[in-house]
Each structure stands twice: as structure tokens, then as C-alpha cells.
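Below: the structure, in C-alpha cells.
Below is a slice of the complex: some chains, not all, each in place.
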């Protein structure tokens, strides 16, 4: 077992890179292939901007929550490292699913729904991994930092895990009907987490 | 509330990646598609180099100022985290707007002005977010580090916020007339900040 | 000689970026070039996902082991820095070999075996570099951290070095027969390391 400092540093690095790679999904229209003005070509790219903002907020909130969970942790063992790695594996996939969703968002047909399903499924997988990490730590009080109440942490497992999981299952259902609505749902969930966090901070 | 160390580390990571991704805007001319020599093809790419240098300086200065602001901060709450996230969201977009501006800089027509407007608008948004972060921290003395004078910080809100905002609004106006001039304006602003900082350091 | 903190930070950065760049190997099918549905196009890309998961685990385990080795180190000299640099050079190549393997995995012919050989050869090179780093540190007790038993570290050189080297030589042999089987072998090795680590942690 060891101190969580380097695990946090590595995770911070991965999260910072994943969030920054989102910019690669914003593509510059090639000069001589424009139909019409650049302004209209950029306006046409709004799904990419909407997906960028949403995924940026989501990864930002993952970082805030990751930060909050690791403040509870005093020691990391190998299973914690492995669960954290699985979580990061889902987060790193987000720039890919974001690009996929923005490419097919307005397609209208089954392909748009496929893209929305993939986007939501990766978010659900991320939520599961986060719940797994939290549950594992909560059930092994020896891993908790000094001064952290094991009973309170344990009592919050269900709340911590269930909300995210249920919300992302809901987005999977919405994805079956409408990709744009699914993106709106992810944006609203991200805002909910921001405001909930801000309210808690009050 | 928590210590700002990990927020700084995450922000440093994002800023370091954003500034390094600028290199992806420097494109290698493909071997068999050259018209004329490589030297002339590279010389033709000067808008990309000019935009690279300008954006590199701008993000570098953002990092220096971010550093300076966080030296005032002793505690971060969730709203600080959220405002910081918004700021980073605008900075991460800079490699995209840089690429856009260098692609259309010499286009001459309305597309060049569109690219310059987008470049300036993202800088203005960045400036607003920075002003928002600074104002929030300045108005909540509990967040300030020990030994920092809350009155002095509060008194500097307008100066800190207004200069950048006015300068970037000016670039928006210039963008309506000339994209190359707009890039020059951004370069001069970056130099101004460098020298102002160096003078202060004297 | 100096403390290993900044070497670890640099290595963490490189490992975090290498693992995150793996996402660039996940390509979004371009909208108007699809033959059939997006779902079938994505399903067709399964080698890319399999290679992503495998390489992510491998780099993750490299990070865990790097972490473990550096916990033994109290001082780094220039040779340690240089050996560490060689190790990082092989790790940074992994996103490239991953992309190569996923492009040619199902090709069936000699090209698939070439891709699998390159993938395995880079892993073997990584394993050699890791063994070299460990052996060098183990043979120079002055570099070990306080409280670390030099005899125990020295006694573990062969075990630490031989297992990885032998396993990756085996994947080279498998690559001569079947690329998909070779990827499975790398995945199993990664799982073996995960479980071995978890067992040790018990």
C-alpha cells in the first residue's frame, strides 16, 4: 500500500489530457471545400460545439468528484489502482464518443441513435467504474484517510452510486428515441451535478 | 472547501497540453503535392507560424496570470472550481481558433473576417471567465490565502477585469476590417502583457 | 544526484499522455462513406477496441510497476535518468504499434503477422529497458531509498527481469502464427500482472 499522491497526479494528468483532446473534435473547415461562407460552415458544426461543451463539463465534474473521493483516501492498494485504471479507461474514451456523437447527431436515422447509445453507454460504464471504486474504498476502512468517518462513507455508497447509474440508464433510453434529446439530457445532468455541488458548497 | 494545490495541478496540465497542441496546427507539406520548392511552401505557411507564436504567448501569459491569481487563493470552493473549469474550457478552444485563423488569414474576403471574429470572441470569452474567477475570489475573502490583503484584492477587480475585456473587444472591432491586423493586435496585446509583467517585476 | 520526485512527475506525465493518446486510434467512421449502418461499421472496428483495452491495461501496469520501482529509489543519477528515458521511449511508441496492430489484425496474411511482431517487439524492448533500469538501481545500493533492503532488491533482479522478458518472447513466437492470438496473449499477460498484483496486495 502507498500514499495516493502519485495516483492522483497520474489521474489528474489523464483527465487533463482527455479534456483537452476534446478540442481535436472541433474541425477547421478546409478552405477550398466550402459550400457557401465560412460562417455558415461553422454554424453547421454546432453539434460539435454542443458536444464539446457537454463532454468538457462531464469530464470536469468527473475530475471534481475524483478529487472529492481521493480526499477520503489515505492509502491505495493494488485493487484501488486497478479500479482507478478502469475508470480512467472509460474517461479516455469520451473524446472518441463525443466525436462520434457530433458526427451523427443530426443524421436523424438509426445511425444517430447508435451514436447516442454509444455515448451514453460509455458514460454508464464510467459511472459503474466510479461506483465500483467508491464502494471498494468505502468497504475497506483501512484505506480511508485519518479523520474520515467510515460509517458515513459506507452509508453514502448507495446514494453516490445509484444516482449516476440511474441517470445514465435514463439517457440510454432517451438515446433510443432521439440523439439530440440525449445530448440535452447529458448536458442537463452535467448542470445538475454542477449546481448540486455548488449548493452543497453554500 | 479544499486546498488549491490539485486545482492548480489540473489547470497546469490543461494549459500545458493546450499550449503544446498548438504544434498540431503546423502542418508538414505532403511530399508529392508541392507546387515549387519546400522552402516556398513553408514560407507560404507563415500565417500558421504567426498564429502559433501569438497563441503560444497568449496561453503562456494566461498561465502566468493563473499562477498569480492562485497565489492569492488559500481555499477553493465548488464555485471556484466551476469558474476555473469554464476558464479552461475557453483556453482549450484556442488551438482550434488558432488553426481556423491561420487557415483563413490571407483569404481576404468575409471568411478571413469570420475566422478573426471567432478567434477574438474566444479570447474575449476567456477574458470574461478570468474576470469572473477573479471577481468571485476577491469578493469572498474567506477564500484568500493568509497574509493576502482582501481590500487590495477587491480594489484591483476593475483593473484586472476591465483592461483585458476592453482590449479584446477592440480586437473584435479590428476583426471586422482586417484579419491580419487583428492577429497583429493580439500579438501586440500579448507583448504588452509580457512587458507590463516584466516592468512590474523590476 | 538528485531526488527522484521530478523524474517521477515527468514519467507520470509521459505515461499519462501515452495512455490517453490511445484514444486517437479509435476512429469515427466518416458519415458519407458508410457501407451499411453505423452500428455494423463500429462492430467492424472491434480490433481497435480490443487493442485499445489491451494497450491501456499494459501501460497502466507499466505505470503501477514504475511507481513500485521508484518507491525503492532514494536518489537518481544521470544513468538512471537515461535508462528511464529509454524506457519511456518504448512506452511512447505503444500508441503507434497499437494502431498498427488494430489496422492489420484481421488481414490474415503476412501483414497481420508483421504488425503483431512489431507490437510484441516494442513490448519486449520495453521489458528489456525496465529490466535494465531495475538491474542498474539494484546494483547501486547508494541509489536506494532509506529503509530499503539492498540484498532483497538484488535478489529480485532475475525474477523481475526474466518473467516479463520470457512472456514477451513467447508473444513474438505466437505472432509468427496468428496476430489475433498474439493480441489475446498480450491481454492475458496484462490480466496476469493485474491479478498477480492484486494477490500480492491481499
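Order of writing sets the chain letters: A, B and C. Residues in each chain are counted from 1.
As a convention for this text, a contact is a pair of C-beta atoms (placed from the backbone, for glycine too) under 8 Å apart; a residue touches a chain by one contact, two chains touch by 3 or more.
As the structure is a computational prediction, the values presented were derived from the model and not from experiment.
**Student:** One sequence, 3 chains in place: how many copies belong to the entire complex?
**Tutor:** 4
To be clear about the criterion, only the chains that are shown with their structure count from here on.
**Student:** Going by C-alpha centroids, which chain is farthest from chain C? Tell me that one.
**Tutor:** Most remote chain from chain C, centroid-wise, comes out as B.
**Student:** Upon optimal superposition of chain B on chain C over Cα atoms, what rotation angle is obtained, reported to the nearest 5 degrees?
**Tutor:** To bring chain B onto chain C, one rotates by 180 degrees.
**Student:** Any idea if chain A and chain C meet via the same residues, over half in common, or different ones?
**Tutor:** Mostly different residues form this interface, as fewer than half of the numbers used are common to both chains.
**Student:** Could you tell me the distance, in whole angstrom, between the mean C-alpha positions of chain A and chain C?
**Tutor:** Going by mean C-alpha positions, chain A sits 26 Å from chain C.
**Student:** Rounded to a whole Å, what is the gap between the Cα centroids of chain B and chain C?
**Tutor:** Centres of chain B and chain C (C-alpha means) sit 36 Å apart.
**Student:** Which residues of chain A are in contact with two or more other chains?
**Tutor:** Residue numbers touching two or more other chains: 9, 13, 17, 21, 24.
**Student:** Write out the stretch or stretches of chain B touching chain A in their complex.
**Tutor:** Against chain A, the touching part of chain B is residues 1-2, 6, 9-10, 13-14, 17-18, 21, 24, 77-79, 81-82, 85, 88-89, 92-93, 95-96, 99-100, 103-104, 107, 110-111, 114-115, 118.
**Student:** In the complex formed with chain A, which residues of chain C make contact?
**Tutor:** Listed in rising order, the residues of chain C that touch chain A are 8-9, 12-13, 15-17, 19-24, 26, 28, 30-31, 34, 37-39, 42, 52-53, 56-57, 60, 63-64, 67, 71, 194, 197-198, 200-201.
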